[in-house]
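Here you go, one structure.
With one protein chain withheld, the remaining protein chains of the complex are depicted in position.
Here is subunit A:
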Amino acid sequence: MTTSLLRAVRAEWAKLRSVRSTGAALLATVALVVLIGVLTAEGGHSSYGGPTRLDGFTFVHRPATGDVTVTAEVTSQADTAPWAKAGLMLKSGTGSGSPSVSLMLTPGHGVRMQAARGTEEFTGSGGAAAPYWLRLTRSGGRVTGAESADGRTWHTVGSVPDTGLPATAEAGTFVASPPFARSHWAGPGKVVGSAQATTGRAVFDHLTASGPSGATAGGAEAGVPGGAGAWQLTDVEQPPGPAGMPARTAGPGTLHEAGTAFTVTGSGDVGTPGVGGIGQDGDSDTVASTLSGVQIGLFAVIALGVLAMTSEYRTRTIRTTFTVSPHRGRVLAAKALVVAAGVFAAGLVACAASFLIAQPIQRGNGYGPPIFPRHSLTDPVVLRAVAGTAAFLALVALLSLAVGVIVRRTAAAVILLFTVLVVIPLVAQVTSVGAGLWVGRATPIAGAAIRQTQPLFENAIGPWPGFAVLAAYTAVALGAAFWLQRRRDA
C-alpha cells in the first residue's frame, strides 16, 4: 500500500519535473511575487506629517490628591473609528500635553494603557468590547491599570512606577475619536479619499474616584473633594497643527448625566506616533504589502494546478496512468501531494525573498520605527504570513487540480478558476464596498487573508478564518474530484 503510493508519487514527480511548463509556471510564480512585492515597496512612501504628540479629548474630571482609585464601567462605545478611545485618565491639570496616564477601550484594538506622555503603551485584552470595566489605581508614585469583564475579577494591564503626576491630579473619564480616511467609490477603480473628523460617544456607569480608605465618589473623604455632581467637563484642545492639516476634532464634547450613567461625546486623539494608532494609515500592514504579489503570482499557480491534471486528459496519457496504477484515488493523491509540495516550496522561496528584499526598501521609504516596527523573518506573525502565504498558493494549486479533474478541459477550468479567484473579487471591490467584504469572507480568495499581520479596519476576515474558508473549498473540491474520478471513464 505505502510502497505503491510512493511509486505513484515518484511517477507523478517525474511527470511534473519533466514537463517544461511546470518549471516555467513555478518560475513565473516566484518572479511575479517578488517583482510585485518589490514594486509595491518601491512605490509606497510614508511620511508622518502630524504633531509629535496628540493630546486632545473630552475630559470629565475632578481633582484627586494622593492615592486614588478610579473605576468605571464602559457600558457602550460607538464604533466611530477602530482607534476611538473611551476610558479613564489621571492627568496633571487639563492642559494639552501635560503628563497623564490613561487606560482605554477601543472598538478595534481592545484595551490599551498609555503612560510617559503617550510614548509608552501597554496592551490589554485584544478582543475586549463594551460593556467592560476599567480601573486606574495610584499608589505613591506608581499607577496601575486593570481591566475586568464583570467588575469582580481584575487583570492588570500595565503598571508605571514614575508617572510625573503632581500630588493633586485630575482624575476621571475621557472620550476621543480620531479622524479617519473615508473612501468613496466614485466609479470603477476610482476611489476618492478624505480625512473626516469623527465624534466618539461612550456611556460610563459606576464611575467612582475613591481614596485609599475605599470611600466612593459620593463621599468627600480621602483626598477626593466635592460630592456627587462635582464632575466637570473640559475640552482638552490639541494646539492647531501646521497649515493645511485637516481639523482633528469635530467640535466641543458634551456630557449628559442620567442617574448614575454618564454619556460623554468627544473628538480628537491621545498618543504619539506609533502609540494609540497614531500615524498608521490604511496601508500600514507593511508585512502583508511585501506579499501582495501573490494576487498576480496566483495566475501561474492556477495554470500549473489545472495542467497537472488536464494535460493527461488532453493527451489521453491518463489511460496509461490508470493502467499502470489502477487505483485511481492513489493517482490523484500522489498528484495532489506532488503539486502541493512543489508549489509550497516555490511559494516559500518567493514569499521569503519578497519579504527580505522589500522590507529594507520600505524602511528607506519612511516605513520605519517607531510607527512601523521592524520585523524579522522569525517573528511569529511574519512567519505565519510568509509560510501561510506559501501554503495559500499550495491550496490554490490543489483547488485548481481538483477543478481540473472535475472539468477535464484546460481552458474551461482556467476560466472558471480565474473568474472565482481574480475577476469576482475584483468586480466586487470595484463596484461596492459591501460586496467586496462579502466576497473577501465567503469565497476562496478569503485565504489570501493569511498574509495580514495587523487587525486593520478594512480587513474582510482574520488570517486563520480566511485560510480555513479556502481550505474548506479545496477539501470539498478534492472530495468531489476523488468521487467523480472513481465513477467516470478515464
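The rule we apply is simple: a residue touches a chain if its C-beta (ideal position, glycine included) is under 8 Å from a C-beta of that chain, and two chains touch if they have at least 3 such contacts; residues count from 1.
We adopt the following convention: contacts and distances are computed from a predicted model.
Matching "Carbon monoxide dehydrogenase", "3-isopropylmalate dehydratase small subunit", "phosphoenolpyruvate--glycerone phosphotransferase" or "ABC-2 type transport system permease protein" against the UniProt entry of the left-out chain gives the name "ABC-2 type transport system permease protein".
In the complete complex, the residue from A:Val9, A:Val30, A:Leu54 or A:Leu307 that touches the missing chain is A:Leu307. Taking the complete complex into account, A:Val423 is the one of A:Leu6, A:Ala345, A:Leu383 or A:Val423 that touches the chain left out.
Residues 36, 39-40, 43-45, 184-190, 192, 292-293, 295-296, 299, 303, 306-307, 310, 410-412, 414-415, 418-419, 422-424, 426-427, 430-432, 434-435 are the ones on subunit A that touch the missing chain.
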